[in-house]
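All protein chains of the complex are present and in place, except for one that has been dropped.
As written, the chains take the letters A, B, C and D, and residue 1 is the first residue of each chain.
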Amino acid sequence: MSETLPQIFFGALLANNFVLAMFLGLCPFLGVSGRLDTALPMGAATTFVMLVASLCAFGLNWLVTTFHLEFLRLIAYIVVIASAVQLVEMVLKKHSPALFRALGIYLPLITTNCAVLGVALFQTAREYDFIQALTFATAGGAGFSLALLLMAGLRERLQLANVPNVVQGTALVLMLAGLLSLIFMGFAGLGAGE
Amino acid sequence: MSAPPRLDAPLPQPASSTAMLRTLGLVAGLCGILIVSAYQGTQEAVTANRKIALERAVFQIIPGAQRVDEYFATRGGLVPAQGNVPDGAVKFYAAYDTAGKLRGIAAEGAARGYADTVRVLYAYDPVRRVINGMGVIYMRETPGIGDKIATDSAFLRNFQALDASLGADPQTLANTIRVVKQGSKQHPWEIDAISGATITSKAVGRGINDSAGRLLPLLVPHLASLKEAR
Amino acid sequence: MSSPLTELRTAPHVKRNLGVERIMSHVVLALLPIAAFAVWQYGLSALALIITVIASCLLTERLCNRLGGVASTLSDGSATITGLLLALTLPPAFPLWMGAVAGFMAIALGKALFGGLGFNVLNPALVGRAFVQAAFPAAITSWVPAYAPERFSAFVPTTWTLPFMTPPDISAWAKAAVDGFTGATPLARWKFENVLTSPIDFLSGAVTASAGETSAILILLCGLYLAARRFLDWRIPVAVLASAALTAWIFQLMDPVRYPDPLFALLSGGLVIGAMFMATDMVTSPVTPLGVWLYGVFIGVLTMMIRYFGGLTEGVMYAILFGNALAPLIDRLTPPRVFGHPRLWSRS
Amino acid sequence: MSLPGPKPRSNLEELLEGIWKQNPVFIMMLGMCPTLAVSVSAVNALSMGLATGFVLSGSTLLVSLIRNIVPREVRIATYILIIATFVTVVDYLIQAISLAIYEALGAFIQLIVVNCIILGRAEAHAARNPPLRALLNALGMSMGFTIGLLALGAVREILGAGKLFGISLFGPDFQPWVVMMLPPGGFFVLGAWLLFFNWFNRRKTPVASDKPAQGHAHV
Partner (left out) sequence: MGLFPFCMPYFPFLNKTFPRGIHPADNKSTATIPIRRLPFATQLTLPLNQHIGKQALPMVQPGQEVVRGQPIARADGFMSVPLHAPADGVVEAIEPRPTAQGTWMDSIVLRVFDASTQEYGWGEPQDMDGLTPEGIVRAVWDAGLVGLGGAAFPSHVKITPPKEGRVHTLVVNGCECEPYLTCDHRLMLELTDDLITGIGYALRALGAERAVIGVEDNKQDAVEAIRRKLPENGLIDVQAVRTKYPQGAEKMLIHSLLGLDVPTGKRASELGVVVNNVGTLAMMGRLLPQGHGLTERVVTVTGPGIARPGDYWVPLGTPMRHVLDWAGAPGVSAREIILGGPMMGQAVASLDVPVTKGVSGILVFDDRHIPSGQDRRVRPCIKCGECLRVCPMGLNPSMLGMLAAKAEYDAMGSTFHLGDCFECGSCTYVCPSNIPLVQQFRVAKAILRERAA
């Protein structure tokens, strides 16, 4: 069975949102969602890194399957993705200092984010072709950004609320994430009614 | 998710590149040994596990079967399965009884359900040319609604003799296997949906139809070669 | 000498006499006819459910007050509205214990967690509804026929399900109670069977649906009353309904066979009650004039998208909740132009 | 991250550290992704905890053993290599032991590699301590992680399926709360545990911070 591109895109963006349905990238989601100002660049940076990871994984997967080295797949993924991000960071620093300032501080944080490795592993497991993999990575990053933005908006608003003391902190963020996740369940089966 | 690099740490004496290479090489070698030995050590158990899991699933839908052989149905005929699925080939399982007689064919179908992909294994009876068994391999459908495809007896009755004969053109099924509203099944190639779980029911039907539509044209002409176990 | 009785306050010294309590009591008042109609359609079970859910909401509110060590906030009436609205969105024969769970979750998870009235970010009634939808997906899609002959003398078997137990299967009971009962809502019948319910059935309430979904005209009238008294923002229902109708109309133009007409889109499901009473929840909707329109249009379009492309038959609830979650962002992106500031939209 | 304190900890303290005081799930909020993703049942939670524990113990032991010969510059690269190796090993081990568990845990076995507990422990503890202490600390952390996972998995399985470790608790008529098995349930149950701990800690130490915390709004 092959999925159409819109199915892949909206699936990863909404119905199977990376953060709210697949629990990928929770650490930055819980950590960086306090303010809208940081949420947006974080989302953009993660999306970018996910694309890089997806590209790397596609190439590597071809390599390890061709040479029957499946047992090296994980090591190859993690090492190459981490290096690629480092490389991108250096290139950015040199050629686009403005963009580096906007995204740079987030890049090292993202390198070993599970959403990034998740993209690589899932596209491999689902045997996506090149275009499908890129669509999947883009939608995954967009879904991550969407969840981050929604959460940041809500958290900024709750800064002004009289949230009970026992709920303050991570407990509140988790409950909010649960509620958002509940909302995203409304997208379950997206495209399945066809 | 790692801790951010500590910027305030004093810069130590830079290590020589030989030291760096030596260490990396050592570690890589160590890791290589670890991985390879783990791979070698577990390979047998993993293969056995897979076999058991597969047999359990096949035996459930093909009563009386005692052994399972894996095949690829290709344009050129049926070949024992090995490695990756070649282009255009369809994987299927031939189930035999203790006497080594062919009891049935099993194959996998998959389609997008409500929450995620629904993967089912169905049994094909080469004699009667019907699908006579269905089991769910993987699903994440809503408990209490969608997951009834695995338990609902009325729904499972659809798969006692679901028509899957090839048409005049042996490249396609004579009739598309399709899911209809509960209680309105009229033809042997129709499946009565579970009320309230239409989407999941349709996924099962679509998965079987797609898979059978690809498999049977390749399989049926060569059935004779499967009569006996390998 | 200053008179000891003199009060010293700062300006303004006069206030409009329209407090939160009065607004809330009018909303309750406007919901009562809808609830009464639901009871008329579905009988004792619906009545028991409404009472249970409201009681659960009030008890939870009081409990949370007690835990938080604050004075009772029952008198502001918001918990009553939450309970009433929530009950109206549930299937009429929903087991009472599940109704109580829904009420508890609505208040505890939807409101008290954030500090009570005014601080909740999502509509509490819909949080309760979404929770039970996810928790008890089978029970919440078990419908009973309207105008069953015995509705005032007997309860539906599921109503008194023992707490934490699975409700019995009532399809046989329902078929016996009313001839030709299919057990599917108009939206499900359209989506899976391609059968359109006639507008006449919608108006008479002879359709299968949640307790408060079946009387579009009545809901419109009650909402109009509130809008006329300015207890709800008329722009939201107008934006939601208009954008939903427009979306339906465009889709129908593209494929008249597959997509129903705008009237069906408006009358079916909970679109009207959602647009009138839930999307307009003041606390969780945007406050800026432009934001309110954006929010309404977003909800209307998203509802139709979920209906047409989603796995669910109805999307109003999730669309409104999504709109609620977006509201802080909408507010932030659409600040009103301050008098004497440049007219061009600019991020200030 | 705990830097070596002024007073060296005893071995027992080292072991207990991760179970309660620095519990990775409830206190340090590390490794959230697998915590929430696989805790739909107690068995899954236990398996995940053991797998993570294996990787954690193995990699910290190895890191600690070679800590003196690894130059700073290739430190992280080395650690990642080691961790990825152990994850690959555990991946095969689980496949060999039970395919059912392997499929239930899915990609999250391989994602152990990016679990921040492990890299964090390797970097902050194992690289600075002798093998025994590193191992003890890792074992403690693993136990803490497993306990956290079990606390989540048990609640989700009991409410979501009426079972514990697959054993039915309330009979066939029990109505499962499906939401607990779904993603929102994971968030809610962990949030509820944290609420409970907040409440418990506040009850234990009636601090004078009853005033709502002054949040800084950035609007």
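As a convention for this text, contacts are C-beta pairs under 8 Å (C-beta built on N, C-alpha and C of every residue); 3 or more make two chains touch, one makes a residue touch a chain.
In this text, all values refer to a predicted model and were calculated from it rather than measured experimentally.
In the complete complex, the hidden chain is touched by one of C:Leu263, C:Met282, C:Met305 or C:Leu333, namely C:Met282.
Against the chain not shown here, chain C presents residues 1-3, 5-23, 76, 115-119, 233, 282-285, 287-289, 292, 331, 335-341, 348. On the side of chain A, touch with the chain left out of the figure occurs at residues 159-160, 162.
Definition applied: only the chains that are shown with their structure count from here on.
Averaging C-alpha coordinates per chain places the centre of chain B 33 Å away from that of chain D.
The mean-CA centres of chain A and chain B are about 29 angstrom from one another, to the nearest whole unit. Multi-chain contact residues, meaning those touching two or more other chains, occur in chain A at positions 27, 36, 71-72, 75, 112-114, 156, 162-163, 167, 172, 175, 179, 182, 185, 188-189, 191-193.
For chain C, the set of residues touching two or more other chains reads 109, 131, 134, 136-137, 311, 332.
On the chain C side of its complex with chain A, the touching residues are 68, 109, 112-116, 118-119, 121-122, 127, 130-131, 133-134, 191, 306, 308-312, 315, 317-319, 321-322, 325-329, 332. The touching residues of chain A, when paired with chain B in their complex, are 1, 3, 7, 15-16, 27-28, 65, 71-72, 75, 108-109, 111-114, 188-189, 191-193. Residues 20-27, 30, 34-37, 71-72, 74-75, 78-79, 82, 112-114, 116-118, 121-122, 125, 156, 159-160, 162-163, 165-172, 174-175, 177-179, 181-182, 184-185 of chain A are the ones touching chain D in the complex.
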